[in-house]
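Only one protein chain is missing from this complex, and each of the others stays in its spot.
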Amino acid sequence: MYFLEQLINGICQGSIYALMAIGYAVIYGVVGLVTFTYGEIIMMGSFSAFYYFIAFGNNLWMALIAGFITAALVGVVVHKVCYQRFLDAPRYISLICTIGMSMFLKNLATILFGSEMKGMPTFFGGKFISIGTIRVGYLQLIIIAVVIILTVLLTIYLKKTRMGMRLRAVSQDKKAAALVGINVKTTTLIGNCIGCGLGGVAGILLGVYYNSVLPTMGGMAGLKAFSAMVLGGLGSIVGSAISGVIIGVVENLGIALTSSGLRDVFAFVLLVLILFIRPQGLFGKKGN
Amino acid sequence: MIDRIKKLYTDNKTIFLIAGLAAMIALPFLIVKGSVMSIIVKILFYVILASSLNIINGYSGQFNIGHAGFVLIGAYTLAILANFGWPIWVLYIVAGIVTAIIGFLVALPTLRLRGIYLALVTLGFSEIMRLVALNWTALTGGPMGIKGIPSPWFFGLRSTAPHNYYYIVLFFVVICLFTSYRVINSKVGRAWMSIREDDHAAMSLGVDIRKYKSINFMFGAFWAGVGGALMAPFYKFIDSSMFTLDEGFNILSMVIIGGQGTLVGPVVGSVVVNLTTEIFRFADEARLLVYAVLIISMMWLRPQGLAGTSKSVIANRSIRKSKQVLLSKLSGKKEVK
Amino acid sequence: MLKIENLVVNYGYISALRGISLEIEENEIITLIGGNGAGKTTTLMSISNLVKKTAGEIVFNGTDISKMDPDKIVRLGIAHVPEGRNIFKKLTVEENLIIGTITEKNLPRKEIHSRCEEMFTLFPRLKERRKKSGGSLSGGEQQMLAIARGMMLRPKLLMLDEPSLGLAPIIVEEIFELMNRVKQGGMTILLIEQNAMLALEVADRGYVLQNGEIVLSGTGRELLNNPEVKKAYLGI
Amino acid sequence: MLKKILVIVLSLSLLIGVFAGCQKTEEAGVIKIGVAAPITGNYAEYGKGFDVATQMAVDKINAAGGINGKTVELVLMDSKGDAKEATEIARKFTEDPEILAVVGDFSSTCCMATAPIYTEAKMVQISPTASHPDYAGMSEYMFSVMGRQDAEGPFVAEYLAQKYVGAEKMAVIYLNNDWGVSAHTNILKRAEEIGLEVTAVENFVDGEKDFTATLTKIRQTNPDTLCLVMFYNELVIISKQIKQMGWEDVKIIALGPGISEQIVQLGGADVEGIATSTPFMVSPDNTVAVAFKNEFEQKAGFTLNVHSACAYDATNMLAKAIGNLGDNVTREAIAAELSNMKDFVGITGPIIFTANGDVFRKYLIAQIENNKWVQKTDYSYVD
Partner (left out) sequence: MGVLLESKNISKYYGGIKAVQNVDMTVGEGEIFGIIGPNGAGKTSFFNVCTGNLQPNGGEIWFDGQKITGLQPAQIARRGIARTFQNIQLFNFMTVLENVKIGFHIHEKTNIFDALIHTKRYREDERMTQERGLKLLENLGLSENADTLAGNLAYGMQRRVEIARALALEPKILLLDEPAAGMNPIETRNLSDFIKTLRDKGHTIIVIEHDMKFVMNLCDRIMVLNFGRKICEGVPEVIKSDKEVNEAYFGKSTTF
């Protein structure tokens, strides 16, 4: 029972990692570059919701949309500054740019929004469903549902729409995409915006779930998203989502077995171990 | 302009080196203020750290973004063993060796990995090290850190005053750059560079990639460890918060701003980065904003770094492109990579 | 229709094209032949603006396309079928075809479907594998898919880069016959081919490239019978 | 062209920076006090509080005519919470002969790294918040205003937990930093002495957000009281997660956040009933404290916390010591004056340094009732 309880805790936390990882996977898949600004995108999404609630009242769904848009707009800036110019250049250049951008956004947020923790309104009145002694909050269910819905929607979007097809084409082969008449520049920009928007949504759920918004909240969140994305096999959306959940579960079971201070150790040891055994990630194909 | 300076330098290398060294030795006599000296000592620390990272990233083309982990090991090794009464001078080297051994252990799994995967493993390693240092209280003092790290004695002087400690660090900086120079201009260094340029070609010439990558990681880790060990007695207190990922990113920025794959690059990088953060102290809250803008504008204006070969990236790009063309031409048959 | 003037392309310090000029008339099959590294592929890449040109001008139907974005060039009706296997490996065969029409924004589903069917009649092998991913196809099938994808656009100018690469002789023949049919449908074709004999047989005119320069040009027949071509290029 | 302009702008700004760094104001009749605080970085929130609180103290002193007719000036430097930067700041402060003493730094890491430098210069560093047990004892020039954990920890175990809430089985969660470690160790020690059973001890790394696993684990051990050793942000998150789990039959006590208003603001109904130990309480009848609190919140834009109040007191104490010395102000003398000062009463209550340089504080118990901190005991509760 106890084990099951911890497992459910892990799944709940993992679903947030999963959502963050999906956004990262879209960015990496389409742009093809590693970003360290993603955590700050998450933070920006969270702050946008915080101010949305103040300005327009507590409507979570509208806030999610607002957060998506804000994060996507920040994504445009990040794209112009960090990616567009460096698509053909050695990868480390844009990587350093994203590190600079992350520093910039974090400090800008500190100056603009203040460095103290801010709270989010409570949604669903803390209601929950009981299964024996285990309680799963409505919010947790909503988060899991949002993750599943977004994964499905995203998959459908990528599979069924023309834009989705463009994104997939660009993520597979930029040259061939240009040859069939896809505007690679615009498409990578759009892909990046979608990824960032998902990051923003994840940021809002993160903020609401833990009831806190901070300029420094992005750091570890971005790292976990990155890790889940790599474990999932670089840009695979379903893989990233599953890896996010796996990381969450491993962390929580690790805490259950040892000490709670070691949470991140579990995450990173898992990462290193898996990459050692399967260099292409959990769901990646060999030779990619 | 930078290129002209570089040419002037290459033409009169020996004179410049001797003059530079003389100036460095004379420096503490010219600067009265301990605070300025302290900044200079810090720059010298980073020269070692950035150079050691440059050995890994710049010369063998691996991508290590968790360098802080190695620095941590060096610093903690010295701090822990110093409390057992080991002489500090010996510990500088011991710390380097311990870090090199850990570096080897990190290199083992990473030999199979490239690019982003390798980067992620080094990142994970760095965080694991920090968290272990934070949680293994019995050994590392955990969050209490280790305080009262003794300072080495040096011609009868208490050496942690910046004016004195400067010479110890300078000594190691010179040794670090000198050994790097010698190794790079040997079979080993050429093997590293061949791996960086084209590992398949290197393999086909009989270069044992695994062996040389491990040596490379060990050599870089050694100097990172020495750098970390040098810092511990100077600050007298260490805890895990001094070796975060951001610290690793900071070192990485120095290497890239200075110019990867050149010996001078990391030196220039650490000077420029440290001076900028110092100079913009008056900007208060916006200080790191300025630093962030500096990093980004450097990548826009001079992505090869201040000391990097001019046009190398552009040349690199077109050469890469021509290769791509050829590759695509041959892609029907050739799938080596 | 297409006019290239004094095109120069350098890759770093290597010069790939040293100033070539050529012209393509409407409804022709033009072929570029030459050895490896002669600059054939580079010429096509320059037309699609996938490489940086050092000098030169390319005009298509009166529009200067030398500085146009690659996707706009495709929109003008120039389809480029790259050599090798530049198909989307993770997309299915059908998706690969559909993506060929991606520049035509308001194309009805029905029209796309009928064009797909058309391609499947041309290449029945693809029809069998329409739901398979591009990467699982054999080399020849991938080549067919690439050509079909280019033709999905109904381009004015179809540029084929080594369509016979890795294909069995029977299929090669099919493709060359296909070209004739396509030409009768009003398409202009620019063909790069290593199999010079075959190429020159279908081509109206041809250019011989060597080390980035055009060394010979003429009608297909002329070149085919030119002893220089035989000797220098075919190595007989 | 763009490139050139950018290069010029960059190098110009660098130059300006150099000169700005070199500028110095030489004014007579000014007393300078250094402030080292993390204005940027992960602890920026607390650094900002230091900045506002110290400046408020100085403004007040100057408005009242300064110290013996001399105006007080603060020199604020950003340590980023980084020990390396902190030592550089320490060197700058010690080298500037006009600076008499230093208020700072926030983290014990920085304080302990800079202690040898200040000691060498015989300069006082009075830290509002450093609570590492070894810090103040490092030399006679190091002072800490916050109060050592070997006083508060036992108070929490014996009086808050056992006596006030009637705990029999207690679990402890603490923030894994120097402060949290010493605080919880002292709690555990006293708990063992007084026979209070501790069922589980868990820690977390700064920045942690998800405590469900930890709480689920602790709940297995069936404690009746949960002792949270941490600051306000994690405290709020934990209380919310406890409620979310449906864990009703547990009493929550806290050490560390003091009577932060943020807890009430952020926590709402979920923090109702939390009891905490605090060295001071801004009760409505304490007009000085209330005025301070209001002014601080207006200037800083966020609510007052214990750390900023301590920074305010530290500055005032320093000013008082300098004032007491009259014209014989030397850096060295300030240390002696501070150690001997017995009559200082600040916002956070009376502050008397021990021989070590710490403060032995007495503690109150406060509890949240109807969304408000209410003082439940006075200083005599211990007796």
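Letters A, B, C and D mark the chains as written, and numbering starts fresh at 1 in each.
Here is the rule we use: a contact is a pair of C-beta atoms (placed from the backbone, for glycine too) under 8 Å apart; a residue touches a chain by one contact, two chains touch by 3 or more.
Bear in mind that the values here come from a model prediction, so they are computed numbers and not experimental data.
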Query raised in the report: What are the shown chains in contact with the chain that isn't displayed?
Result: B, C
Report summary line: Filtering B:G124, B:G189 or B:G225 for touch with the omitted chain leaves B:G189
Query raised in the report: Can you name the residues of chain C that touch the chain not displayed here?
Result: 12-14, 35-38, 135-139, 142, 162, 164-166, 168-169, 172-173, 194-195, 197-198, 201, 210-211, 232, 234-236
Query raised in the report: Of the residues in chain B, which ones touch the absent chain?
Result: 179, 182-183, 185-191, 193-194, 197-198, 200-209, 215, 219, 261, 309, 312, 315-316, 319, 323, 326-327, 329-330, 332-336
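As a working rule, only the chains that are shown with their structure count from here on.
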Query raised in the report: Under the touch criterion given at the top, what is the topological distance in steps from chain C to chain D?
Result: 2
Report summary line: Using C-alpha atoms only, the most centrally placed chain is A
**Report entry** Rounded Å distance between chain A and chain D, as computed from the means of their C-alpha atoms
**Finding:** 35
Query - Interchain centroid distance [CA atoms averaged], chain A/chain B, Å - result: 31
Query raised in the report: Which residue numbers or ranges of chain D touch two or more of the other chains?
Result: 40, 44, 176, 205
**Report entry** Residue numbers of chain B (touch at least two other chains)
**Finding:** 131, 134-135, 285, 288, 294, 300, 321, 328
Requested in this report: Going by the contact rule at the top, pick out the chain A residues touching chain C in the complex.
Outcome: 162, 165-166, 168-169, 172-173, 175-176, 178-185
Query raised in the report: Contact residues on chain D for chain A in the complex?
Result: 40, 42, 44-45, 48, 173, 176, 202-205, 207-214, 216-217, 220, 232-233, 236-237, 240, 243-246, 262, 265-268, 270, 301-302
Query - Of chain B, residues touching chain D in the complex - result: 33-35, 38-39, 42, 131, 134-135, 137, 142-145, 147, 160, 162, 231, 234-239, 241-242, 276, 278-282, 284-285, 287-288, 294, 297, 300-301
